[in-house]
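Left out: one protein chain. Kept in place: all the others.
Entry: subunit A
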Amino acid sequence: MSLIATLARMEAVSTGRAQPAATVRHRRLSDRPLVFVPLTTAGEAGAPLGALVGTDRDAPHLLVVPQPRDRELRFAFLSELADVVLPYIDTYADDVEAAERGETDPETGKRVKVEVELCADAPQLIVPSRAGVDFVRLLGRSMRFRRTAEQDPETPYPAPPRVPLLGRWLTHFGERARVPGSSLLLAMTDVLARHWATGQSTLEDQHLGALLAWIDPPPLSTSLERGDPQSASTGAEAALRAELARDRDGQLLCPPAGPATDPAFDNKLLAPAIERYDRARTALAAAEDGLEADDRLGDLTAAEREIRALVESRTRPTWDAVWRGLDLLRSRLPEAGQHVEERWTRDRWSFTGHRDRVLAGEPPQPRRDDAVTAANKLAAREREQARLEAQEALDDPLVMAGRRLAGEAFAGEVTEVVMAYSEGKRPSPRPLVTVRTDDRPHLGERAKVFRSLGGKPQAAEFVGYEKAPEDAPDDGSALVVLRVLDKMGRGKEPEEGSVPEKDDLICFTLFEHEQRGGAKLPDPEQTPWTHGGPPGEQVPEAADALTQEDVL
């Protein structure tokens, strides 16, 4: 944790309220996100219990699996989920704009520009917490290798038509969420924790209720209504209550954001309800005539309704909390601007790319990446991570302050500019700029530093520290001498505005603003002997085998 993050957390502890960790919003929020609040069954990997899902905060779709171990019912749930999610995705798939993409011409081997479609906007999935992101990935994995009756008439338990397709999309969202700075699939706790520092541990920050309590404690009036004016005075106390407070029946007042449920809920409320449902179902199956069946169908419906109510009671608070989090992010923080837009454009490319692969009838994403794909993904993510860190600092003075405190950047006032030139046949301008700064950057010999000049990085090199004049008061500031290296035009004299002037306030970073491309990796069929050689002819991945238990 950086020093500034530690300071912010200590301040949050002492004030009892979350402290800002950013002054602008560093993640893109769609105008019409699809919020997904799933619950899972304890002890059953990938067995959903239910979910609230939708784009309308006042009218979520409630989906429930009354008996989570019944795979027919699970398929019915997944099918309903597909009916909500896929139409939402489709609304973004058709609205396209023309764009250009660099491609290698297969005949000449040259890089050429190709006119392609780019979706004008992309869907955005929001889940309550990081565990929700993992669950999306798990659902995707559990569905994308199922076969529908149309794909394989022989399959004993065919999946409903659109379920494998939903699996491919959820897999894509889950995989994209691993790219730093992407916004196709967001965990609300992660986004909130990016922008506010609380006085609790990062693990506790994964509790959405507690996190919101730190950021936006309930107003005093609510606690007065409860007749307890003291208890809700700080976010810290409200957070503790959100985490631990239980009602008379031992149920949490603020249910966990899932997908795992509270054991007290599982044992005391859910298990008996599911048992009643099972009994009603067995009874219905054993009914001997129509009249009896009608009766027992009534019981079954009642039992199912009870489970639906239970699931809704546990997901609705989280649903509301996610929307409250969205309100907070939208109302308190303006979007950071161009860099966020740029990253969202890459999300749109990613979305468009997957849309095209689906349309082209390509097979689902393989179970495991091959060596080249894995290396490419890792390199791309590392590039994105470095880019994200640089862009967040450039977009946000508070983030930059953290980098300055860590010695990775410095800001100050220009005290002197001396014109100088490079040696050689055509001397180019290499002005020497002296900056007075109170920061303590870790400048090594001839270290490169960068500043943003009209959105482009201008490089300078550290020449040395200048001694302060004898009569200057010792205020702990340092005089840093830099030699500006580029972005001054081609002429002998630097272009107007390209060199800092005396009294300018400027900020230099020790980190680069833009990332260079990495090494070109071989094509997968050229995988070298050190990495197992070429993977061989691509065979379509087999469907998941039928197993007694869920093995993924």
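Definition applied: contacts are C-beta pairs under 8 Å (C-beta built on N, C-alpha and C of every residue); 3 or more make two chains touch, one makes a residue touch a chain; residues count from 1.
By our rule, contacts and distances are computed from a predicted model.
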| task | Pick, from "NADH-quinone oxidoreductase subunit H", "Sulfur carrier protein ThiS", "Helicase" or "TRAP transporter large permease", the protein name that UniProt gives for the chain of this complex that is not shown. | result | "Helicase"
| message | Out of A:13, A:264 or A:379, which residue would touch the omitted chain in the full complex? | response | A:379
| query | Thinking of the whole complex, not just what is shown, which of A:371, A:433 or A:506 touches the missing chain? | reply | A:371
| Which of these, A:116, A:406 or A:432, touches the one chain of the complex that we don't see? | A:406
| Where the missing chain touches subunit A, by residue | 3, 178, 180, 368-372, 374-375, 377-379, 381-382, 384-386, 406-407, 440, 442, 446, 485, 518-522, 526-533
